[in-house]
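Removed: one protein chain of the complex. Kept in place: all other protein chains.
After this line comes subunit A, so read on.
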Amino acid sequence: MTSIFRSEEMALCQLFLSSETAYNCVSELGEIGLVQFRDLNPDVNAFQKKFVHEIRRCEEMERKLRYLETEAEKDDIEIVDQGDNPEAPQPREMIDFEATFEKLENELREVNTNAETLKKNFLELTELKYVLEASQVFFAERDTEPSSNLSQNLLPAEEGPTQGPVQLGFVAGVIERSRMAMFERMLWRVCRGNAFVRRQDIPTPLPDPLTGQDLNKIVFLIFFQGEQLKVKVKKICEGCRSTLYPCPETAAERKEMIDGVKNRLEDLNTVLSQTNDHRHRVLVAAAKHLRVWFIKVRKIKGIYFTLNKFNFDVTNKCLIAEAWIPEIDLTRIKMALCKGAERSGSTMEPILNRMDTRTQPPTFHRRNRFTSGFQNLIDAYAICTYREINPGLFTTTTFPFLFAIMFGDCGHGIIMALFALYLVVKEKAIIAAKSKAEIFNMLFAGRYIILLMGLFSIYTGFIYNDVFSKSFNIFGSRFHVGNISRTAVLQDHKTQFMLNPADPTDYEATPYPMGMDPIWQLSLNKITFQNSFKMKISVIVGIIHMTFGIVLSFLNYRHFKKTIDIVFQFIPQIIFLMGLFGYLCFLVVYKWFNYSGLNDSPFLGHLKKIIATVKILTCTPNQYNVQVTLILICLIMVPILLLPKPLILKKQHEKRMKLRSRESHAYEQDIGEPEEEEEKFEFSEVFIHQAIHTIEFVLGCISHTASYLRLWALSLAHAQLSEVLWMMIFRIVKYGNRVYNGVSNLRRLVLLNYSNFSGYGRFVSILTHSSITLISFIRWSSAQNSCMVKGTLLSPSVLSILLMLKMSKYIRTDFTSTSDDKTVHILSRYHYPDIKKMILDIIYIPNQII
């Protein structure tokens, strides 16, 4: 079992795989997911890598799959995701996949093109049908009115193209309604008024084949005389993008044509619907496997990417790979390799060879659902170095706890914990739903963090004794109204009085066992008291946290066996921190334990005095000497932090160089260059580095301690905000001088209760109520058309708006209780047993209220 206290031990291994087994072994290793391969071909161009063809094939397959996906989505077919994890298929199966995808894609494209042609034909036939019908109507009119002047002048007698002096030709076609006016004008101008147009609307809009939108079209018939006009007319028709249809002249031919067209339309309809059905069936069959195919293709691609990182050895038979593997998992990886070799049916066993190396291994922390949130938080700052203590482990507690100190409210903590609990319990369902909302995904990724924050907040809320800004009285408050206070209030009629903790009738000698005494919530000097208390707590927590950090650094130095660091870094740091700030905390705690209300006076404001100067007013005679000694010791620690370490490092480096040069002198003949890397040692760099560290530490001590005061600041802000929430929103409205009882007044109670906020809160509530009523009324009535219903719904929204307007007159100037009384008195002046009458009076007699 591994722990996340330190990062895991990694081993650099070499794998020798034969070409047949390589694919399967990499597939097995990929399923386990514990190996990090090093790229042995970093400077090779992407297009010259060994498996570039296979990767290209994979990308082709992915493109086809994406095309299938978009087509399926167009038809609203649901692509099922069962959440299963198939293994990568064998390389020879890749060809089968390719063939399947190719076939599917071609089929789909064919079907799509067919559907398009069919739709175009359908459109043409429909338009032709309309044209024929319209011309039927026109010619029928002409036939039934032989005596009309207009037709006599223009048209010859029936059915006689060669008889008579005038021969009229005509063309029929269809044009978009938006172009009709322009078309007619153009015809008129070009033909100099010698063409006659009749038109008729097509009742239903027809879909445009290019855009797919529905367009309104008009059937037109143009009558003209002579060949030249015909040519002109035809040109104009083409120019205005209308479609011409051949229309026979005789009625019988027309009728035949109409029947033919109708038949063809029916046939086309059937063919079209069958094509759509076929397409749908193909897509449904494909959609079932689509997810699995995506996963398989992606796995194949991943395997080939990994294979590209390998090296071919000299004989070109073996692939060599270098990988980082956690030491604990070496056996597991070996088994996976054997399994892969077995599956590929090769006789050569894969070889795993451990290498020794000086390079620093990568950091690997094994995570689970719980720790991954916290580990992500820490990794955002920096990844730990190899085998360093992992702060992520401690963050699981310190992060939520420090949050809880700032949050400190039982009620809000319960709500937070319930929300996070819901997320945690419904984990699997929410992961499967794959929501795209980014903020929700962020919240979901941190669900364990939020859960812990909520639970710890419940605890700190209990300690601060704060539930939605009210306090619990579980153990009995230790403050009472004693003799002196009682006389002051009852006889001297004081409105404020301070209970004296020295007086045994006012305060029992023992404090409230756990948490803040509940009486503090009701007192006027709550903030003054709690400020001092919370500030001291924050500083103490901060010092403990920082000391903990320094102790962790000691553990790191011990693990990496750096004695210099222990002696010349850890020890001075601890002494400095404890000497100054630890002493501060000690004094705070000493005062808390040893001084009570009775003997408190000498220590008032002592902390300020300590921080300001060390020398003034101390309480015990030896304290002065102690404080001066501590300051001197801390001052000495600073140069100890600064100077010795660089000098010692320099000496060590010189010793090493001397040793190496002695060795290389001995072997000068045999070895041309020293095998190990040249160690660079710049004294000035090391010294500056150490100076920066020292200054950072000293200044950091002070600034970080001060920054822990945010624990106090935010908890104060939170407490005050919840108090404001209570006062402004939840405070029950005060009303009238009468105590209302009895059901007859229940209705009045109802009206005033439903808006049971005061002042500003009431304004907001009425505004929201009326706007919500109005909005919901509008949404609902847009679907309905009944006036009676509208009327009944209109009145509440209107009246609530009126009420709001009326009330706002009173609320505008003052948000305190005086305005409440005024409003209330006025409403109660009208003793209405029934709300409707009161409301109607408000609407009809507004002046009286103003």
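Note that in this section contacts are C-beta pairs under 8 Å (C-beta built on N, C-alpha and C of every residue); 3 or more make two chains touch, one makes a residue touch a chain; residues count from 1.
As a working rule, contacts and distances are computed from a predicted model.
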Response to the item:
Given "Ribonuclease kappa", "DNA primase", "Proteasome subunit beta" or "Nucleolar protein 11", the protein name in the UniProt record of the chain not shown would be "Ribonuclease kappa"
Fill in: Contact residue for the chain not shown (choose from A:S242, A:S471 or A:Q530)
A:S471
Practice prompt. Return the single residue from A:G461, A:P518 or A:P646 that touches the missing chain.
Written response: A:P518
Worksheet entry | Where the missing chain touches subunit A, by residue | 470-471, 473, 490, 518, 521-522, 730-732, 734-735, 737, 739-740, 749-750, 753-754, 756, 776-777, 779-780, 783-784
